[in-house]
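Below is a structure I'd like to ask you about.
And then subunit A:
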Amino acid sequence: MLKIENLHVSVAGKPILKGLSLTVNAGEVHAIMGPNGAGKSTLGNVLAGRDGYEVTDGTVEYLGRNLLELEPEARAAEGVFLAFQYPVEIPGVNNTYFLKAALNAQRKHRGEPELDAMQFLKLVREKLRVLHISDELLHRAVNEGFSGGEKKRNEIFQMALLEPRLAVLDETDSGLDIDALKMVAEGVNHMRSAERAFVVVTHYQRLLDYIVPDYVHVLADGRIVESGDKNLALKLEEHGYAWLRDRQLPQARA
Partner candidate 1 sequence: MSAPLLDALRETFDALPASRLAAGGLGAARRAQFDAALADGLPGARAERWRYTPLRALERRRFGRADALPDIDPASVPAANLPRLVFVNGVYAPALSRVDGLPDGVALYPLSQLLETGDARDAEFLARRFPARDETFARLNAALALDGLVVRVAAGVRVATPLALVMLGAPAGGDVAVHLRHLVELGDGAELTLVEYQAAAAPQAHLVNSLVQAHLRTGARLSHVRVQREDAGASVFARTDAALASEAHYARVDLELGAALSRHELNIALQGRGARAASNGVLLADGKRHVDTRLAIDHAAPDTRCDLVWRGLAADRGRGVFHGGILIRAGADGAAAHLSNKNLLLSPHAEIDTQPVLEIHADEVQASHGATVGQLDERALFYLRSRGVPEGEARALLTAAFCAVVLEAIADADLRASLDAELSARLPQVAA
Partner candidate 2 sequence: MATERTEIERPEIDQALNRRYDAGFVTDIETESFAPGLSEDVVRALSAKKDEPEWMTDWRLKAYRHWLTMTPPEWAKLDIGPIDFQAISYFAAPKARPKSLADVDPKLLETYDKLGVPLHERARLAGVAVDAVFDSVSVGTTFRKELADAGVIFCSMSEAIREHPELVQKYLGTVVPIGDNYFAALNSAVFSDGSFVFIPAGVRCPMELSTYFRINAMNTGQFERTLIVAEERSHVSYLEGCTAPQRDENQLHAAVVELVALDDAQIKYSTVQNWYPGDENGVGGIYNFVTKRGDCRGAHSKISWTQVETGSAITWKYPSCVLRGDDSTGEFYSVALTHHRQQADTGTKMIHIGRNTKSKIIAKGISAGRGQNTYRGQVKVEKTAEGARNYTQCDSLLIGKKCGAHTFPYIEVKNPGAIVEHEATTSKISDDQLFYCRSRGLGEEDAVSMIVDGFCKQVFKELPMEFAVEAKKLLEVSLEGAVG
(Lines give C-alpha, C1' and ligand atoms only; values in the text may rest on other atoms or scores of the structure.)
Protein backbone atom coordinates (compact mmCIF):
# COMPACT_ATOMS: atom_id res chain seq x y z
CA MET A 1 0.00 0.00 0.00
CA LEU A 2 2.69 2.46 1.05
CA LYS A 3 6.26 2.20 -0.11
CA ILE A 4 8.75 4.78 1.08
CA GLU A 5 12.23 4.50 -0.36
CA ASN A 6 15.33 6.41 0.67
CA LEU A 7 13.30 9.45 1.66
CA HIS A 8 15.31 12.62 2.33
CA VAL A 9 13.44 15.65 3.64
CA SER A 10 14.69 19.08 4.67
CA VAL A 11 12.88 21.73 6.64
CA ALA A 12 14.14 25.28 6.14
CA GLY A 13 17.28 23.87 4.54
CA LYS A 14 17.99 21.55 7.43
CA PRO A 15 17.97 17.82 6.63
CA ILE A 16 15.56 15.96 8.92
CA LEU A 17 14.83 12.67 7.20
CA LYS A 18 18.00 11.15 5.78
CA GLY A 19 17.14 8.08 3.77
CA LEU A 20 14.06 6.61 5.38
CA SER A 21 12.62 3.46 3.85
CA LEU A 22 9.42 1.76 4.94
CA THR A 23 6.89 -0.58 3.37
CA VAL A 24 3.39 -0.88 4.77
CA ASN A 25 0.90 -3.40 3.43
CA ALA A 26 -2.85 -3.31 3.76
CA GLY A 27 -4.03 -4.80 7.03
CA GLU A 28 -0.83 -4.00 8.91
CA VAL A 29 -0.15 -1.82 11.87
CA HIS A 30 3.31 -0.29 12.01
CA ALA A 31 4.60 1.55 15.02
CA ILE A 32 7.32 4.13 14.57
CA MET A 33 9.19 4.95 17.72
CA GLY A 34 12.12 7.17 18.33
CA PRO A 35 13.63 9.87 20.48
CA ASN A 36 12.63 13.53 20.23
CA GLY A 37 13.99 15.20 17.13
CA ALA A 38 14.34 11.94 15.22
CA GLY A 39 11.98 13.14 12.50
CA LYS A 40 8.83 11.29 13.59
CA SER A 41 6.45 14.22 13.05
CA THR A 42 8.18 15.13 9.81
CA LEU A 43 7.21 11.75 8.41
CA GLY A 44 3.51 12.34 9.11
CA ASN A 45 3.58 15.86 7.71
CA VAL A 46 5.35 14.78 4.53
CA LEU A 47 2.84 12.01 3.96
CA ALA A 48 -0.04 14.45 4.41
CA GLY A 49 1.60 17.04 2.15
CA ARG A 50 2.35 19.98 4.36
CA ASP A 51 4.14 22.99 2.85
CA GLY A 52 7.67 23.68 3.95
CA TYR A 53 8.84 20.05 3.88
CA GLU A 54 11.21 19.75 0.98
CA VAL A 55 11.78 16.28 -0.41
CA THR A 56 15.36 16.30 -1.66
CA ASP A 57 15.59 12.64 -2.56
CA GLY A 58 13.67 9.37 -2.53
CA THR A 59 10.14 8.27 -3.40
CA VAL A 60 6.82 7.65 -1.74
CA GLU A 61 4.49 5.32 -3.54
CA TYR A 62 0.92 4.93 -2.33
CA LEU A 63 -1.41 2.43 -4.00
CA GLY A 64 0.95 2.40 -6.94
CA ARG A 65 0.97 6.20 -7.36
CA ASN A 66 3.49 8.87 -6.57
CA LEU A 67 2.00 10.33 -3.39
CA LEU A 68 4.30 13.33 -3.34
CA GLU A 69 2.79 14.90 -6.43
CA LEU A 70 -0.71 15.05 -4.93
CA GLU A 71 -2.18 18.10 -3.21
CA PRO A 72 -3.10 17.55 0.45
CA GLU A 73 -6.84 17.37 -0.29
CA ALA A 74 -6.25 14.82 -3.06
CA ARG A 75 -4.26 12.65 -0.67
CA ALA A 76 -7.11 12.82 1.82
CA ALA A 77 -9.59 11.83 -0.86
CA GLU A 78 -7.34 8.92 -1.83
CA GLY A 79 -7.58 7.69 1.73
CA VAL A 80 -4.58 9.15 3.55
CA PHE A 81 -5.42 10.46 6.99
CA LEU A 82 -3.13 12.23 9.44
CA ALA A 83 -4.19 12.47 13.07
CA PHE A 84 -2.33 15.61 14.08
CA GLN A 85 -0.12 15.85 17.11
CA TYR A 86 -1.37 19.41 17.65
CA PRO A 87 -4.75 19.82 15.95
CA VAL A 88 -5.29 23.48 15.11
CA GLU A 89 -8.28 25.50 16.32
CA ILE A 90 -10.50 27.01 13.64
CA PRO A 91 -12.70 29.59 15.38
CA GLY A 92 -16.25 30.02 14.17
CA VAL A 93 -16.27 26.91 11.96
CA ASN A 94 -18.73 24.37 13.30
CA ASN A 95 -17.29 20.89 13.73
CA THR A 96 -20.20 19.09 12.09
CA TYR A 97 -20.30 21.47 9.18
CA PHE A 98 -16.58 21.05 8.70
CA LEU A 99 -16.76 17.27 8.68
CA LYS A 100 -19.70 17.17 6.31
CA ALA A 101 -17.89 19.47 3.89
CA ALA A 102 -14.73 17.37 4.14
CA LEU A 103 -16.50 14.04 3.73
CA ASN A 104 -18.52 15.26 0.76
CA ALA A 105 -15.45 16.79 -0.89
CA GLN A 106 -13.74 13.43 -0.59
CA ARG A 107 -16.76 11.54 -1.87
CA LYS A 108 -17.08 13.90 -4.78
CA HIS A 109 -13.42 13.39 -5.61
CA ARG A 110 -13.97 9.64 -5.66
CA GLY A 111 -17.08 9.95 -7.80
CA GLU A 112 -19.40 8.87 -4.97
CA PRO A 113 -22.69 10.63 -4.31
CA GLU A 114 -22.59 13.30 -1.61
CA LEU A 115 -24.44 12.65 1.63
CA ASP A 116 -27.35 14.89 2.52
CA ALA A 117 -27.77 16.31 5.99
CA MET A 118 -29.91 13.40 7.22
CA GLN A 119 -27.60 10.69 5.92
CA PHE A 120 -24.62 12.49 7.32
CA LEU A 121 -26.14 12.89 10.77
CA LYS A 122 -27.06 9.23 10.83
CA LEU A 123 -23.46 8.32 10.06
CA VAL A 124 -22.20 10.69 12.72
CA ARG A 125 -24.45 9.21 15.40
CA GLU A 126 -23.32 5.72 14.50
CA LYS A 127 -19.65 6.63 14.83
CA LEU A 128 -20.20 8.53 18.04
CA ARG A 129 -21.90 5.54 19.56
CA VAL A 130 -19.09 3.19 18.66
CA LEU A 131 -16.47 5.56 20.04
CA HIS A 132 -18.41 6.52 23.17
CA ILE A 133 -18.02 10.21 22.43
CA SER A 134 -20.65 12.70 23.48
CA ASP A 135 -22.27 14.67 20.68
CA GLU A 136 -21.47 17.87 22.51
CA LEU A 137 -18.23 17.96 20.50
CA LEU A 138 -20.26 18.40 17.33
CA HIS A 139 -21.85 21.67 18.30
CA ARG A 140 -18.58 23.43 18.95
CA ALA A 141 -16.18 25.07 16.54
CA VAL A 142 -13.37 22.88 15.22
CA ASN A 143 -11.05 22.18 18.16
CA GLU A 144 -11.81 25.62 19.62
CA GLY A 145 -11.42 25.59 23.36
CA PHE A 146 -10.99 21.81 23.37
CA SER A 147 -8.77 20.28 26.01
CA GLY A 148 -5.77 18.32 24.76
CA GLY A 149 -7.68 15.07 25.26
CA GLU A 150 -10.77 16.37 23.46
CA LYS A 151 -8.69 17.39 20.50
CA LYS A 152 -7.22 13.89 20.20
CA ARG A 153 -10.65 12.29 20.56
CA ASN A 154 -11.89 14.58 17.85
CA GLU A 155 -9.07 13.41 15.58
CA ILE A 156 -10.02 9.78 16.15
CA PHE A 157 -13.65 10.62 15.58
CA GLN A 158 -12.75 12.27 12.28
CA MET A 159 -10.76 9.20 11.33
CA ALA A 160 -13.71 6.95 12.08
CA LEU A 161 -15.99 9.10 9.99
CA LEU A 162 -13.69 9.59 7.02
CA GLU A 163 -12.69 5.92 6.94
CA PRO A 164 -9.22 6.29 5.45
CA ARG A 165 -7.23 3.45 3.96
CA LEU A 166 -3.98 4.62 5.48
CA ALA A 167 -4.10 6.36 8.84
CA VAL A 168 -1.04 8.02 10.28
CA LEU A 169 -1.33 8.78 14.00
CA ASP A 170 1.22 11.40 15.00
CA GLU A 171 1.88 11.05 18.73
CA THR A 172 -1.82 10.79 19.34
CA ASP A 173 -1.01 9.41 22.79
CA SER A 174 1.00 12.40 23.98
CA GLY A 175 -0.62 14.25 26.84
CA LEU A 176 -3.44 11.72 27.27
CA ASP A 177 -4.52 10.16 30.53
CA ILE A 178 -5.09 6.43 30.63
CA ASP A 179 -8.82 6.60 29.90
CA ALA A 180 -8.36 8.80 26.86
CA LEU A 181 -5.53 6.58 25.72
CA LYS A 182 -7.77 3.53 25.90
CA MET A 183 -10.45 5.31 23.95
CA VAL A 184 -7.99 6.21 21.21
CA ALA A 185 -6.75 2.61 21.10
CA GLU A 186 -10.29 1.25 20.96
CA GLY A 187 -11.05 3.55 18.08
CA VAL A 188 -8.05 2.27 16.17
CA ASN A 189 -8.60 -1.38 17.01
CA HIS A 190 -12.20 -1.11 15.97
CA MET A 191 -11.10 0.10 12.58
CA ARG A 192 -8.41 -2.47 11.98
CA SER A 193 -9.21 -4.47 8.90
CA ALA A 194 -7.59 -6.30 6.04
CA GLU A 195 -7.99 -3.28 3.74
CA ARG A 196 -6.70 -0.65 6.08
CA ALA A 197 -3.22 0.14 7.36
CA PHE A 198 -2.02 2.20 10.30
CA VAL A 199 1.22 3.97 10.99
CA VAL A 200 1.34 4.79 14.67
CA VAL A 201 4.02 7.28 15.59
CA THR A 202 4.80 7.43 19.28
CA HIS A 203 7.49 8.26 21.75
CA TYR A 204 6.33 5.81 24.40
CA GLN A 205 5.70 2.11 24.42
CA ARG A 206 2.56 2.61 26.55
CA LEU A 207 0.20 3.06 23.60
CA LEU A 208 1.41 -0.21 22.10
CA ASP A 209 0.01 -2.10 25.07
CA TYR A 210 -3.39 -1.21 23.67
CA ILE A 211 -2.70 -1.07 19.94
CA VAL A 212 -0.63 -4.14 19.30
CA PRO A 213 1.52 -3.47 16.24
CA ASP A 214 2.58 -6.00 13.64
CA TYR A 215 5.88 -4.22 13.23
CA VAL A 216 7.89 -1.80 15.28
CA HIS A 217 10.48 0.49 13.73
CA VAL A 218 12.90 2.72 15.46
CA LEU A 219 13.52 6.07 13.86
CA ALA A 220 16.70 7.88 14.84
CA ASP A 221 18.50 10.71 13.16
CA GLY A 222 16.24 10.63 10.13
CA ARG A 223 16.23 7.00 9.25
CA ILE A 224 14.96 3.65 10.46
CA VAL A 225 17.73 2.05 12.42
CA GLU A 226 16.00 -1.01 13.74
CA SER A 227 12.90 -2.99 12.85
CA GLY A 228 11.26 -5.86 14.61
CA ASP A 229 8.04 -7.08 16.14
CA LYS A 230 6.29 -5.76 19.23
CA ASN A 231 9.10 -7.05 21.43
CA LEU A 232 11.37 -4.37 20.06
CA ALA A 233 9.17 -1.79 21.73
CA LEU A 234 9.53 -3.58 25.05
CA LYS A 235 13.28 -3.75 24.64
CA LEU A 236 13.38 -0.06 23.96
CA GLU A 237 11.28 0.59 27.04
CA GLU A 238 13.75 -1.37 29.08
CA HIS A 239 17.00 0.05 27.73
CA GLY A 240 15.98 3.52 26.60
CA TYR A 241 16.93 5.24 23.41
CA ALA A 242 20.54 5.61 24.48
CA TRP A 243 20.98 1.88 23.97
CA LEU A 244 19.90 2.41 20.41
CA ARG A 245 22.24 5.25 19.73
CA ASP A 246 25.15 2.97 20.50
CA ARG A 247 23.86 0.39 18.07
CA GLN A 248 23.13 2.91 15.39
CA LEU A 249 26.43 4.72 15.25
CA PRO A 250 28.56 2.20 13.38
CA GLN A 251 25.80 1.83 10.85
CA ALA A 252 25.42 5.57 10.45
CA ARG A 253 29.09 5.91 9.77
CA ALA A 254 29.12 3.11 7.25
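How these were chosen: all candidates are chains of the complex that A comes from, given by their letters.
Everything that follows uses one rule, which is that a residue touches a chain if its C-beta (ideal position, glycine included) is under 8 Å from a C-beta of that chain, and two chains touch if they have at least 3 such contacts; residues count from 1.
Small disclaimer: the values here were computed from a predicted structure and weren't measured.
> Among 1 or 2, all from the same complex, single out the one that touches subunit A.
For subunit A, the touching partner among the candidates is 2.
> Inside the complex, what are the residues of subunit A that reach candidate 2?
Residues 46, 48-55, 68, 71-73, 75-77, 81-82, 84, 87-88, 90-93, 98-99, 101-103, 105-106, 109, 141-142, 158, 162 of subunit A touch candidate 2 in their complex.
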